[in-house]
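For this depiction, one protein chain was excluded, whereas all remaining protein chains were kept in their positions.
All chains are identified by letter, namely A and B, in their written order; residue positions are counted from 1 within each chain.
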Amino acid sequence: MTTGLVMERIRHAFGPMEVLQDVSLVAEAGKLTCLLGPSGCGKTTLLRLAAGLESVQGGRILLQGHTVGNGAEKFSLPPEKRDIGLMFQDYALFPHLSVFKNIAFGIKNLTAERREWIEAGLERMGLAKHRNSYPHVLSGGQQQRVALLRALAPEPKILLLDEPFSGLDVTRRAQVREDTLNFLKECGVAVLMVTHDPEEAMFMADHIVVMKDGKVVQAGTPVQTYFHPVDAFVAELFGPMNHFDGIVDKGALQTPFGLFPIPAIPDGEQAKVLVRMEGINVTMGNADGHPEEMPKDCCYTTGKIEDAYLLGRSSHLHIRVPKNHGHPDGEKVLLHVRVSGVMKPESGATVTVWADPKQAFVFAAD
Amino acid sequence: MIARTLSFSIAAAGIALSSFIAAPHAQAAELNVYSYRQAFLIDPLVKAFEKETGTKVNIVFSKKGLLQRLQSEGMNSPADVVLTADVSQIAQFEKENLLQPIKSAELEKNVPSQYRAPNGMWTGLTMRARAVYASKTRVKPGELTSYEDLAKPHMKGRVCTRSGKHPYNVTLTASIIAAKGEAAAEEWARGLKANLARKPQGNDRAQVKAIKEGECDVSLGNSYYFGKMITNEKKPEQKEWAASVNIIFPNQADRGTHVNVSTGAITKASKQPELAAKFLAFLSSNEAQTIYSSANFEYPLKAGIKMDPLVASWGKFKADDRNLADVVAAQTAATKLMDKVAFDQ
Partner (left out) sequence: MTQTAPPILASTIEKRLKTPSIDVWAFGTLMVCLAVAMPIVWVIGLALTPSGDIWQHLVDTVLGNLIITTLMLMIGVGLGTLVIGTGTAWIVTMCRFPGKRIFEWALLIPMAVPAYVIAYVYTDLLEYSGPIQGIIRDMFGFESKHDYWFPEIRSLGGAITMMTLVLYPYVYLLARASFLEQSVCVLEASRTLGKGPWQSFFKVALPLARPAIAVGVSLVMMETLNDYGTVDFFAVSTFSKGIYDVWLNMNSPSGAAQLACMLLMFVMVLIGLERYGRRKQKFHHTSTHIRELPGFKLSPMLATLAFLACAIPVLLGFLIPAWVLGSYAIDFYQDTLDANYWITTWNSLLLSSIAAIVAIVAGVFLAYSLRLGQSHWINVMTRFASLGYAVPGAVLAIGILMYLGWLDNTIDGWVRNNIGFSTGLIFSGTIFAVTFGYVVRFLSLSFGSAEAGLGKITANMDGAARTLGAGPFATLRRVHLPIMRGSIMTAALLVFVDCMKELPMTVMLRPFNFETLATFVHQYAADEMLPEASLAALSIVVAGIIPVILLSITIARSRAGHYAPEEPHLIEMEEAAP
């Protein structure tokens, strides 16, 4: 644990505005840690603190076991002495230097070995023929890869990535992401990456730190974060959800799918059930009897398709169902459901829907 | 590191420069002069002095700021001699206590006492008159005989002059204040302004040019400009300008024409007053006075100098013999008076 980056009880304010309140995290060597959160949550500031581009105001930062910043002592090692690599969102390639010179910029002693490393990296990234080009003639993806190589070239103790893929268009993003991940794994460097894209975090990270309003909300593996969100905010990071609010009665909450057991929340308190869009299963027609694939202890309901949007790989359905299970003539609610793209029901069709308990989460109301 | 680079480059610059400009700190056999008078007037005199004595003369020319410079440099100033274009300038040096008395029997012999400071702090070197130039064709003889005539109604729309704030016009006004009092001088200035053919502008030559071209009939001008124009080979048209006018020395019937003198003095900081005095004495010598007369058409102060034939051709005139100290005293009042009558507007 002495390798990698440790940030302890970091506090930071810009003037009167507190952007980080008591944030701690560890980015272990050889692992990729993701800082996930909406814009303005303080994650980029945290990254800049790690890099030394901001001076620590409160808390400590350790790199490979050495203190590089300590708020109490007003000590902050300047960035150039920290041995870190930072890749900016806009790449910040030096416009006056060629691709090779950009990459070699941070290397203090350009030995034959480092030279070879660069050449190999260029080859590996498909940039070999752009070796002597200037950044402005490169495409976004190429610039991104140059920036990555440049950050890695001086063999940093930790690599910091600030929204590394946000500048790329969607069609290229997945591929670049995968290439980057593979490359980083090969390098074996500790990586701390900032992103607001949960899919990206899920894909890349060994460890996700979710931030909100300058605080850490949850930290854990992608699986933990996705399947065990600590609150509605974390749960909703991965896409909009169906909300069912109500008051807990006899240890359960009434939903369109029937009573949802909530043992942790006392009766009479406000609570809500959140179900992911892809956590709602749909079968055509009015189910008579229990659908086969449905768990035995789960309830289902019948509804009508209002709209269906084919999105390609998946379809987005709006299904109107009774608000309370077993009251087909009562108040109705609209479910947002994502199903496989092969399914495209007509508007007005009757369907049977049921919720996957693994994709449903219960939280006390805020 | 940049700071070091900066100081280094300054130091390097200093070295580079000092290698081709020898610092002229008062060394023996070198004389340092601060001159308000222009280089092309002084250079021939300096060359003559250098040739005669073997003493190198270093000069800084400036039309302004030499007093402040001498003042700031204090007793460490390298300057030995100050040359000024008129009396009011040297009077300021005297007032600021920047001079030491000149001890030179030769100067006292050469320069009449009314052109020397009574306390010996400065000496006049040459003289010029504030003359009137009048169109040969449009101004009848006797139509204008005094400065006062310029302000009379019959000259309405016929007079040209340079700025009322120029030292030449200020000292003229000061001489009128000294002679007739401030109220009369103000009346004169108002009258003169009312008679102007155009807004005050240009130098004294430009006024003669305007007479030639018919813009006006008379103008105020220093005597030597006539000589400079009539002999100008580079701009031959100036000969025509000068040829179109007569030079009139005003107030011959009463106090005489207003004159001013260029002066020289020795700085208090000078460590070689004898050499400085020798230089000033040289400027009053036959040789130098002749150069002044022929190169710049000024009047020598030394008696018996053979004047430049051209200067001599303008004839003898009666100069206002009021002590120039009185004129200097009225200088500030004259400047303010010009503002008061909005002469230049």
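As a convention for this text, a residue touches a chain if its C-beta (ideal position, glycine included) is under 8 Å from a C-beta of that chain, and two chains touch if they have at least 3 such contacts.
In this text the structure is predicted, and so the values were computed from the model without any measurement.
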Considering the complete complex, which visible chains touch the unshown chain? A, B
Candidate in contact with the missing chain, chosen from B:62, B:97 or B:286: B:62
For chain B, which residues touch the unseen chain? 1-3, 5-6, 9-10, 13-14, 16-18, 21, 23-25, 32, 38-40, 58-66, 68-69, 71-78, 92, 163, 165, 167, 170, 198-203, 205-206, 209-210, 212-215, 234-235, 331-332, 335-336, 339-340, 342, 344-345
List every residue of chain A that touches the chain not included in the displayed model. 1-2, 6, 8-9, 24-26, 48, 51-53, 60, 62, 65-67, 73, 75-86, 88-90, 92-98, 105-106, 108, 124-126, 132-134, 136-137, 139-142, 150-151, 154, 160, 172, 175-176, 179, 207, 209, 216, 219-220
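In this section, only the chains that are shown with their structure count from here on.
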Chain A to chain B: how many Å between their CA centres? 87
